[in-house]
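One protein chain omitted, others in place.
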Amino acid sequence: MTDKLATLEDAVGDLVSDGDVVALQNMATQAAPMALVRELIRQGKRDLGLVVLVGGMAVDWLAAAGTINRLIGAAVSMEQFGLCQQYRAAVERGDVTVEELSETALNARLGAGARNLPFLPTKGLIGTDLIDQSENLVLIDDPFGGRPVVACRALVPDVALVHAHRADREGNIQYEPTILWPDIGIMPKAAQRVIVTAEEIVDTSRIRENPDRTVLPGFIVDAVIEVPYGAHPTSFYPRYGYDTSFHMAWAKVARDAEAAKGFLDRVVREPDTQAEYLNAAGGAQMIAAIERWRTT
Amino acid sequence: MTDKLATLEDAVGDLVSDGDVVALQNMATQAAPMALVRELIRQGKRDLGLVVLVGGMAVDWLAAAGTINRLIGAAVSMEQFGLCQQYRAAVERGDVTVEELSETALNARLGAGARNLPFLPTKGLIGTDLIDQSENLVLIDDPFGGRPVVACRALVPDVALVHAHRADREGNIQYEPTILWPDIGIMPKAAQRVIVTAEEIVDTSRIRENPDRTVLPGFIVDAVIEVPYGAHPTSFYPRYGYDTSFHMAWAKVARDAEAAKGFLDRVVREPDTQAEYLNAAGGAQMIAAIERWRTT
Amino acid sequence: MSDWQSSPTATDYTIDELMITVLARQFTNEDQACNGMASFLPVSAFMLARLTHAPHLTWLAGAAGLEPKASKVPASTLESPLWADSVMYIEQYGDFWNYALNGRWLTKFCVGAAQLDQFGNANNSIIGSDYHRPKVRLPGTAGLGDMGSIGKLLYYWNPNHGPRSLVEKVDFISAAGYLGGGSEREDMGLTGGPQLVVTNLAVLDFEPDSKRMRLQSVHPGTTAEEVQEATGFELVTPESVPETAPPSVEQVRLIREDIDPDGMRKREFR
Partner (left out) sequence: MSDWQSSPTATDYTIDELMITVLARQFTNEDQACNGMASFLPVSAFMLARLTHAPHLTWLAGAAGLEPKASKVPASTLESPLWADSVMYIEQYGDFWNYALNGRWLTKFCVGAAQLDQFGNANNSIIGSDYHRPKVRLPGTAGLGDMGSIGKLLYYWNPNHGPRSLVEKVDFISAAGYLGGGSEREDMGLTGGPQLVVTNLAVLDFEPDSKRMRLQSVHPGTTAEEVQEATGFELVTPESVPETAPPSVEQVRLIREDIDPDGMRKREFR
């Protein structure tokens, strides 16, 4: 096996190019590889396409920073913290175009990409205006005589960004027992390159103790980086919950482009390390708060 | 939730009808719900169709007993114990017809069945004689302009038979950490009814301790039965290995219809309970042997 | 679970509590209920059903945690406290859709939409006439674009009944209702569809032939005229429209004390 251990700077610098289609693990306030998202912004990547099942603050930041110009996904929302206002404004201005897919259609596009199939079918979306909105969806006949289905064209992202609990230097990726969001199940397998941040890098012997908890094999992973609290401010159960104060602070500035830029300068562009970021985000007090998630 | 606790007799009696298509969890010498297989034979079920990914001794027994008249599957073999001779003879006589599918084609048929799609595509099988052999496979054009793919028609078995480590009375099914064979991943979800035997029935509170180990939710399961060593003579790791002596004993008689019948009388038809079966199969000494698998 | 059946009708209740009881009534012991994000009313309804008439109602919290023992409604209905002590974690891509698409399970969904039209078509995509340059970008269809087409029975809830959310024709169909009405949905081979719209003013269903939205009951204190005035199209209105049955004292107590003591359900009301 090859040593995949990297830094955020090198991994994003070497494996993400301007214009790439980037698949991002994410739900509304959950499990996003936020350290990688910040690094995309810090390096000033441009014209990225973003693939998300349900995007949250990461999408808002990438839109605010002008990093992305298109999005393929099923929804963008921060749930109780509201819509992503910077993303919304960018779409309404025409700066970000949206290919909106239902969950089964996105899953089908990525599943076909992973399995090297030209398409996978779904029965969702029939009757909606969403089919015409995308050149990657087309009604086809059932060769066995039933009703037509929607063929969803294969989607192969250039790179997938993932956060995990544990990894070894060879890129074997583990999750502790928790809900598995769909991104981890298919996005990295469809993508041409995979970058993983992990709460901790462990020895391979530790990985071998629980082979059933390994969710990605080392041979598909290109780089692993140790980033404690690397999903902050999104949740990463069972280790920590989402950061309510941080989400509220962003939601407060996100309707105003200047204020949003100031926020991103402070928490994204100025801190040079994860430790500096965590300090800017509230430090030890913040960490204590997100680790108290069980009681909230 | 409903109480799904049942007996082998009632579950097979109530949920399996002559002529049904029965999906069987199985690999060459692994993880087959053998107590349910024996019960099918004991009740004299007829004209069953059998769906297996890779069938082993179960297929040989069901062919020997005249229980099945058709098979849909990718392979039938007992690996180091040789071909299934009773099955082979039944096919060569014309008593059992075979729809032979590659692994991706069987997975596609079952996946489409589970997801209520008319078909799923594969790129396997192209160029082989297997496509013409089945009316459920047909080459279709790629609507996006690429090469044709093989559409695999949805397969919905009437009933799926599964063995597991643990279940509660509500039908929530758990596996201990081990290799997961493909059958458990898709067959039960494609089938209209599901019967599960488990090494032990536990309280639901025990299930809640490891929600990540639950492989089937209670709402899709129709009956659960506690059957210790219910996969014998196939392996069921990490609890026990396959029974080498038993497989060799069967392989020795399996070329001869009379001898095979005598074997089945002794181990299938005569024992009335799982305890009697285990005794007929070698009792405590046999159990000690299969539990020593780690050292072999 | 003791005295909910004999409990008298409440007089002290709020609209959110009334809506929760109406939604709860739609789910039985034989159903599997599932909620998405920001679904405080449906989650409260599932909890209420399980504490009263449907103790065996199966619940898949956040489309991920099966039969959780959540003690109360948390601040997010898509986050871990909700699926505490589940019997199973169902992985969404590989597994949730296996069950949801199958057709035999998870047949009823409580869903919300920014716009809903007279034939039950829903829009969560964009406001405006140009999809690619919208006046307002909405969150997106998520799973709803599937649910509308795969035979599910859909129960819309709308805490803000008004002419902007209940419109004659949606700007964009992101979930199929009865399309142009009549048999149009059926003719496309689609089964299921919208069943009920539970708002802060009324309960609405769909007239069987025309598939136009119909006033089923008005909430106590509201008139049919007020409901029509707050609606962006002409409702089918029977000659006599009954009042929505109010919750019982015990139902209100369960909601306030056990299910949602923190009042998360109030967040849905602007």
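By written order: A, B and C. Residues from 1 in each chain.
Just so we're on the same page, a residue touches a chain if its C-beta (ideal position, glycine included) is under 8 Å from a C-beta of that chain, and two chains touch if they have at least 3 such contacts.
Given the structure is predicted, the values throughout are model-derived calculations rather than measurements.
Chemist: Considering the entire complex, write down the shown chains that touch the omitted one.
Modeler: Checking the complete complex, the chain left out touches A, B.
Chemist: Can you work out which residue in B:Leu5, B:Ala74 or B:Ile201 touches the chain that's missing from view?
Modeler: B:Ala74
Chemist: Hey, which of B:Val21, B:Leu125 or B:Ala231 is the one touching the hidden chain?
Modeler: From the options B:Val21, B:Leu125 or B:Ala231, the contact with the absent chain belongs to B:Leu125.
Chemist: Tell me which residue among A:Arg88, A:Arg115, A:His232 or A:His247 touches the hidden chain in the full complex.
Modeler: Of the candidates A:Arg88, A:Arg115, A:His232 or A:His247, A:Arg115 is in touch with the missing chain.
Chemist: In the full complex, which of B:Val21, B:Met34, B:Val54 or B:Ala260 touches the chain missing from this view?
Modeler: B:Val54
Chemist: On chain A, where is the contact patch with the chain that was removed from view?
Modeler: Chain A touches the missing chain through residues 1-2, 114-117, 168, 170, 172, 185-186, 189, 192, 204, 207-208, 211-212, 214, 217-220.
Chemist: List the residues of chain B that touch the chain left out of this view.
Modeler: 27-30, 53-54, 73-77, 79-80, 83, 87-88, 91-92, 94, 97-98, 100-105, 107, 111, 122-130, 133, 147, 177-183, 185-186, 235, 237-238, 241-242, 244, 293-294, 296
Throughout what follows, only the chains that are shown with their structure count from here on.
Chemist: Quick one: do these chains touch in a line, a ring, a star, all-to-all (complete), or other?
Modeler: complete
Chemist: Just how far, in Å, is the C-alpha centre of chain C from the one of chain B?
Modeler: Inter-chain centre distance comes to 40 Å.
Chemist: Where in chain C do residues touch two or more of the other chains?
Modeler: 65, 89, 94, 97, 101, 150
Chemist: Enumerate the residues of chain A that touch no fewer than two other chains.
Modeler: Residues 122-123, 147, 177-178.
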